[in-house]
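One protein chain omitted, others in place.
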Amino acid sequence: MSDMNSVTAAEAPEKLSAQPRRGKSDKNRSLAGDAWNDLRKSKIFWFAVVLVAAVLLMAAWPSLFTSADPNECALNRKHAGPSGGAIFGYDFQGCDVYARTIYGARNSIIVGIASTALAGIIGIIFGLSSGYFGGAVDAVLSRIIDIMLSIPFLLAGIVLSRRLSSDPNDNGLLAVILTLGLLTWTSSARVMRSAVIASKSQDYVAAGRMLGAGPGRLMFRHILPNSIASFIVVLTILLGVNIGVEATLSFLGVGLKGDAISWGIAISEGTGFARVASGPLVWPAVFLGLTVLAFIMLGDAIRDAFDPKLR
Amino acid sequence: MLGKSPWKMAVGATAIALLAAGCGSGDSEESTATSNTVSIGIAEPQHLIPTNTTESNGAEVLASLFYPLVDFNEQNEPVEVAAESITPDKTNTTWTVKLKPGFTFHNGEPVIAQNYVDAWNYGAYGPNGQGGSYFFSSIAGYADLQSKDPDGEEGPQKAPDPKAKKLTGLKAVDDSTIEIKLAAPFASFKSVLGYTVFYPLPKAAFSADGVLAEGFEDAIIGNGPFKMKGTWQHDAQIQVEKVADFKGQVPKIDGITWKIYQEDSAQYADLVAGNLDVQTQIPIESLASASADLGDRFQKSPNSTFQFVGFPTFQKEFSDVRVRQAISMAINRQEITDQVFLGSQTPATSFVSPVVAGYRENTCGDNCKYDPAKAKELYTAAKGPAELKITYNADGPHKAWVDATCNQIKAALGVNCTGVGEPKFADLLTKVEKKEPVGLIRLGWIMDYPLMENYLGPLYSTEGSSNYYGYSNADFDRLVEEGRSAATPEEAIAKWQQAEDILAKEMPVIPLRNAQNVFGYSENVTNVSVDLFQKVNLYEIERTS
Partner (left out) sequence: MFRYIVRRLLQMVLTFFGATFVVFALVFANQDDPLQALAGERPITESQRLALTERYHLDEGFFTQYGYYMKGLLTGDFGESLTQRKIADLLADAWPTTARLALLALVIAAVIAISAGVFSALRRGGVFDNVTLVATLIILAMPIVVIAPLAQLVFGIQLGWFPPTSGADPSLWALFLPALVLASSVLATQLRVTRTSVAENLRSDYVRTARAKGLSYRRVVSVHVLRNSLIPVITLIGVDLGQLMAGAIVTEGVFNIPGVGFNLVRAIRTEDGPLVVGFVSVLVIVFLVVNLLVDLLYAALDPRIRYE
């Protein structure tokens, strides 16, 4: 389950950019080829790739990074400083902060990537159709988005997570992913829509239409690649936000359940005791920050490489 | 088109937004700073009608507006306050309450016996849906004031009106005498009369017989040392001011501002910053820094909160008493009170709180002593379940200690233990009612009146209102009942202690901790004390300058 998700995750950015590649693969110097040439030279890209790879590795095989058991906790070590294998010290429950941070990666990454992918797919479908077709379709889809946006996140989140995970032995991961995915696609859809509206009136779309391209071809081959810049930015940010929002859901008792470990949970638990011990708050936050940074830089780099306008 | 220059529009919009954000502000009241008043933090009360007030926030506010029939002394024995005398007949069934003369309501009405009778009848009448209605159930005629839905709760039929509107057991003999006839003898009934629901209501409260006047709750009129200043400002504050020529004990301050907070942490922030004078319960996260922040203005006093976990009887894996004993022995209570609660709670080793008469230390005996080796032995012998769960409500401050308890159980018994948070207590109850395998359930109890019976009855008797785990023992029920009808409080206590001994053998719940008030106050006030009911003593508190 988890490995499947991390694989789709690694491919996700590539999938978004796969369209233009196929469209022009018959040419000698394809857009993808150009992009790859650009990317290879970009230091930021490689930095981001290394970071993302490290985090994915951590999510897949946490035991590579630590031999300690994250669930072995003892109150008599409460907030103790670093010692032996526990290089980040111990948290309020006397658990090894380093081990918990490493093991927390899996749930956080799965939640972040899977929910963002879900939100992205729904967002593309809604935004693209709405912006491209305009008129009645736009009106209906926009109103659906309005309804979605006007429903408070908390209400829908609580209801969805409570009703989606009725099995008491389930750790609530799927429910959290579905909840976040189903509730956060609206901003990406709206950004997509306005980008499509803006690029629809561009000359190349008019030219494509005159040459007889159908709506499907126009949407996916011409408008989507050219509208995707802001969209990728919103998505990479959403990824970071969703990893953090998981913490808020857990805080309300509807997030990950039982003894699930995640950065979000660690951060919200550490906050209350920030004045007494900062380690349990700071370390997971640093890992979360670096992960979000890596994904955003990756998104930026890929977008820059693929966007012909930025060449 | 809307305009040639979008930029001017944007600037204009910003200006409008700022203007809108700014308007309506600036009329802050600074006048209270110099007068002799104090501010005390509470959460928004659900209600302020005495018979509908069962949570501590409303009860605290009402304590300033009303003067009770009885209050409790240092030994937690009831002493007459607004009552001149409260005397039972020989069988402890009919009680006669004589009122002290001269008291008036804030609107000038004299306080007479009928005021009490009217208020209590209103509270007891089922269709009024008053939260404190169950307090009147020991008075004769209570059953006739309740209605039964003929086709169950889900059915479409409306419930018929109850048979009667007035309790037959209540009578105002004259203006200063109330006669209360109980359904069954109860030697300690006097203690019950100290609770919030037994306050009187003035004639002005009712628009017709048995009908509360609209808006009365927002501008409530009591018989206490303080009266409402203005109305209840929901979610903001409730201001009260001293009553001139109060006949009872006179407070040393001129008024109180009950400041309403949504979260304890916000309240604490205001306390430290000096914007609030008293906080009666400092949140767990702030305990570590409270001594540094407040110095000796950070204090503790006992209260009646009893924290425990229950074993649902519908889960067969807990039916062996050795499993229950083993889990109890696997918990190091001292470590949790020291590390998680920083000494603000104390380990509980009995089934009632230490604040009630008849409490004995360590009735739980070896079962509540931390002994991981013996625990493991018992658990293995009884083939206890390999997976344990402790279910709690995530909207309360429970995660930290539940996780810690689970870690201890894990370490001692070598089984997996997880804390499961449900969004709120009602969700937990729903799961228990559906008999879902919730594992151990987190529970707590705050007493209504200082009697052992107030723990034993609701928590462990078969029909107990908070016996969510379904414990039932006929001998226990009989002993509690015998205690209630015993001739003297001493005899009652003896019976109740016998009942408690049964609990110690059967371990239907694991006693964990007795809570305390951990309160703090600002430099502006002194002589601050918080009583068993988590209320500030309003007659002692003073301003320093």
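Every chain is named by a letter (A and B) in the order it is written, and numbering of its residues begins at 1.
We take it that a residue touches a chain if its C-beta (ideal position, glycine included) is under 8 Å from a C-beta of that chain, and two chains touch if they have at least 3 such contacts.
Remember, it's a predicted structure, so these values are computed and weren't measured experimentally.
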Taking the full complex into account, find the residue in B:Ser35, B:Thr91, B:Gln262 or B:Thr380 that is in contact with the omitted chain. B:Gln262
From A:Leu39, A:Leu224 or A:Leu281, residue that would touch the chain that is not displayed: A:Leu281
Subunit A residues touching the chain left out here are 139, 142-143, 146-147, 149-156, 158-159, 162-163, 186-187, 190-191, 193-195, 197-198, 201, 229-230, 233-234, 237, 240-241, 243-245, 247-248, 251, 264, 267-268, 271-272, 274-275, 281, 285, 288-289, 291-293, 296, 303, 307, 309-311
Touch residues of subunit B, complete complex, unshown partner: 1-3, 6, 9, 14, 17-18, 20-28, 46-47, 54-55, 126-131, 133-134, 137, 145-149, 153-156, 158-159, 217, 233-237, 259-263, 265-267, 269-270, 272-273, 275, 395, 423-427, 429-430, 443-444, 458, 465-466
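The working rule: only the chains that are shown with their structure count from here on.
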Could you work out how far the Cα centre of subunit A sits from that of subunit B, in whole Å? 45
Show me the residue ranges of subunit A that touch subunit B in the complex, using the header's touch definition. 71, 73-76, 78, 92-94, 158, 162, 168, 251-254, 257-259, 269, 272-273, 275-276
Given the complex with subunit A, which residues does subunit B contribute to the contact? 284-285, 288-289, 332, 335-336, 339-340, 389, 393-395, 399-400, 403-404, 406-408, 410-411, 418-424, 427, 436-438
